[in-house]
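Contents: one structure, followed by commentary.
All protein chains of the complex are present and in place, except for one that has been dropped.
Labels run A, B and C following the written order; every chain starts at residue 1.
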Amino acid sequence: MMRFLEKVLPLFSWLCGAVLVAAISSVTGYLLFKGLRGVNLGLLFGTTDPVAALMLRQQVFDGLFPAMVGTLSLVLMSVGWAIPIGIAAGIYLAEYARGRTKMIFNLLFDILAGLPSVIIGLFGFSLTLFLNRHVSEALRPCLLISSIALAFLVLPYIIRTTQLAFESLPVQSRMTARALGASRLQNIVHVLLPQAFPGISSGVILAIGRCAEDTIVIMLTGVVASAGVPRSLLSPYEALPFYIYYISSQYGDQQELARGYSAAILLLIICLFLFSLAFLIKKGARYRTLYRP
Amino acid sequence: MEPPVKIRINSLSFCYNGRKVLRHTSVSFSTNSITAIVGPSGTGKSTFLMTLNRLWEELPNCSLQGTVEIRFNGVFSNIYEREFAVEKLRRQVGMVFQTPNPLPMSIFKNVAFPLELAGEKEKDFIRARVEEALQKVRLWDEVKDRLSESALSLSGGQQQRMCIARAMILQPEILLLDEPTSSLDHTGAEAIEQLLLQLKQNCTILVVSHYLDQVKRIADRVVELRDGQLCSR
Amino acid sequence: MIRGCERAVERLFFGAAFISALITISIFGFMFVFGLPLFSGGRFPEIMTRPWAPHLGVFGIYPMIAGTFAVSLLAMVFAFPLSMGCAVLISVTGQGRLSRLLRRTVEIMTGMPTVIYGFVGIFLLIPLVRGIFGSGSGMCVLSAALVLAVLVSPTMILLFCDSFERVPPSYGHAALAAGATKIQRFLHVTLPCAGQGIIIAFTLSLGRAIGDTLIALMLAGNGVQVPASLFDSVRTLTAHIALVFAADHDSLEFRAIFVCGMSLYLLTAILSLLARRAGSKRRQQ
Partner (left out) sequence: MQSIMNPLLGAVIFSLIFCTSAMAGDLDSFKGDKGELAIAGGTAHIPVMKEAARRIMTANPEIRISIAGGGSGAGVKQAGEGLVDIGNSGRKPSDEEIAKYGLHLFKWAIDGVAIIVNPGNKVRALSQEQVKDIFAGRISNWKKVGGVDKQINLYSRDEASSTREVFWKTALQEREIVANVNIIASQGAMKATVSQDPFGIGYISAGFIDESVAAVAFDGVMPSQQTVKEGKYAITRGLYSNTKGEPVGLTKKFLEYLFTVEGQQIVAEQGFIPVQ
């Protein structure tokens, strides 16, 4: 049996590598083949004048501009919620929590990290219902609700990268400043945080990427097919990944479908750029974060 | 005349990772002297040093009973008393580790760091004290032109001397050293020995060491850690 | 003064961790409270075992549970050997530049947006599956599982590689010194020692496959039935939530998706716990 395995393993591994590379290149190749021609300024602004659209003087009806603005504001807001809470929680876990407390927090954050996005979306949706009924009629599925729900989704990423960045600092560098009379907080602020910074920032970038690509959470909490550039936190909005999903199921004609392909290329570029950046800063950041054993 | 006692340890027990490092041991150390602590490796000499500045509290799975009294301004106080501020203690009890541990900052910032932690803001004062400390460890001439370079660019011996300067900048009354020369070559080690002899003028020094000849050269007194007890040799 | 500040900041940090933990718990709380009307009167077993027929007043989620397992397990059947092969290629059989290149590709693949896999799946894979296998619409267990396998593989590969690297090199040196080839060293030393790591990778990837919504929603057909073949249209728990969440908020139909949510929550939580247990076992070794 082992003999056979020894013989077959190299061939098998090469085969698997080939299959994987074939799969990924057919996905990207197909997208590029179908949509590259459509990637131009008209994709973003349609027939509207780009300058007028950027100044928000004119609305764009047949371009991706509103979706891009929607995705951008969504990302900024959700990461804005998640960063302070996530980093603080990560520091608490790495530097303060001990024993049973730490165990329970670790356990809960493992669970949070593993929750399917549709559950976070459903939670956001039922939260909206709850608030709409008991707090204010004005609260409807909107940018604000989506960003909060998305913040829940990426919170474990930021907590885990922060925690990991702190915990993997050598014991010695932790003790040095303490031996010199630094308080716990001084040690964190002056010594540990600067050293943990690359790890944390790669986590933040991963969180941005995750916010930019998520479709399900926003689908349940406020993204719509057509809304223009969002004017307020309480208004519905468009988003790039949802646009792609929407086109894939609702396209009316070939022209619209072609725009879907181009939008997919755009999203692909954005996400791959973010992930390469995160990997450049910290190798292996993503899988160790999400799946911290 | 016997110099006055600086550190008084009473029935101290210390447990680390389930292992009893100290068992109801009592010992005292006199002011402005060098005491060498020797003993087989793995008996917990380093962790013993940490009981004197409470640094063990940063390690997991440790427990301690007994008292450690240190004389500050002529009065003995138990450093494990509730109201004793641990940061203040550590500013009075300097510590140098086995391997040089510069922080990832400039040389100047490294040495000035404890002062800044203590809340010192006067720039000129800091500058003067950094120079003084570096002079004391005889590093000033070597680094005075490159104070803003990273401390990591120094050689091992230089790094260790810088670490001593850093530990000395608050002018502690006690200095703990954990095999300070073990990662250095012969010349580096000799420079540090010289330095210690000079520092003992106004500092109580405890040094963990492996090298018997080194111990003979510098120590006023040798204490052995064996079976959880500290006894003079 | 400084003491007080120190204490206050620690409280603040604790507060942040506490809020995050509270979110985790309250998500479950919401699922439970909203799903409550379906639990009263001992209807729980009924929900888990009956079919879904809202017009007849039957709100069982059994077909969706079966669908979830069919799609995710089949995806794992594809993904596990594929990932193992690629991981071996990266850490054992591949050489220098090529293995680095493959690793980089895999790392970047972890960042592919799910919706893009779904999009390409609809227009490239579905017609292909329909064409090759002749019958059916192409939207089926097989299509969803294939795409899902590509989706979860990169993470699984990296986790495998990680678990191989964790095996102390001295073990491998011992084998090599005894005259073993690189492949023998891998099969006889590395692989047995990486056991817990492989379990971790498998459980976490399975959790991801179960939790994925978009691929199943776009490619599995969403038919409510217990699949009898690879070419049957199925609906997963996740897709069911996405399809039904717009129903009347007081109806049992709407309540039923919270039962789905709760089942998913428990399922993924159990997988996370299993992975954690394997992790602590590995640390003990």
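Just so we're on the same page, contacts are C-beta pairs under 8 Å (C-beta built on N, C-alpha and C of every residue); 3 or more make two chains touch, one makes a residue touch a chain.
The structure displayed is predicted, hence computed values, not measured ones.
Participant: Any idea which chains on screen the missing one touches?
Facilitator: Spelled out, the missing chain touches these shown chains: A, C.
Participant: Which of these, A:64, A:77, A:227 or A:244, touches the one chain of the complex that we don't see?
Facilitator: Of the candidates A:64, A:77, A:227 or A:244, A:227 is in touch with the missing chain.
Participant: Please output the residues of chain C touching the missing chain, sorted low to high.
Facilitator: 51, 54, 63, 126-127, 130, 135-139, 217, 221-225, 232-233, 235, 243-244, 246-249, 253
Participant: Tell me where the left-out chain touches chain A, residue by residue.
Facilitator: Touch with the absent chain occurs at residues 57-59, 61, 128-129, 132, 137, 140-141, 223-228, 231-232, 235-237, 246, 248-253.
Criterion: only the chains that are shown with their structure count from here on.
Participant: Closest chain to the protein's overall Cα mean, using per-chain Cα means, please.
Facilitator: Minimum centroid-to-centroid distance belongs to A.
Participant: Using mean CA coordinates as chain centres, what's the chain A-chain B distance in Å?
Facilitator: Using C-alpha averages as centres, the distance is 48 Å.
Participant: Spell out, as numbers or ranges, the residues of chain C touching 2 or more other chains.
Facilitator: In chain C, no residue touches at least two other chains, as defined above.
Participant: Find every residue in chain A that makes contact with two or more other chains and list them.
Facilitator: Residue numbers touching two or more other chains: 183.
Participant: Mind listing the chain C positions that touch chain A in their complex?
Facilitator: So the residues of chain C touching chain A come out as 2, 5-6, 9-10, 12-17, 19-21, 23-27, 30-31, 34, 81-86, 88-89, 92-94, 102, 105-120, 122-124, 150, 153, 155, 157-159, 162, 181, 183-184, 186-188, 197, 200-201, 204, 207, 210-214, 218, 238, 241-242, 245, 249, 257-258, 261, 264-265, 268-269, 271-273, 275-276, 278-279, 282.
Participant: Residue numbers of chain B touching chain A in their complex, please.
Facilitator: It comes out as residues 53, 55, 58, 60, 87-91, 94-95, 97, 99, 101, 103-104, 113-114, 116-118, 166-167, 170.
Participant: Tell me, which parts of chain A touch chain B in their complex?
Facilitator: Contact set of chain A toward chain B: 98, 172-183, 186, 190-191, 194-195.
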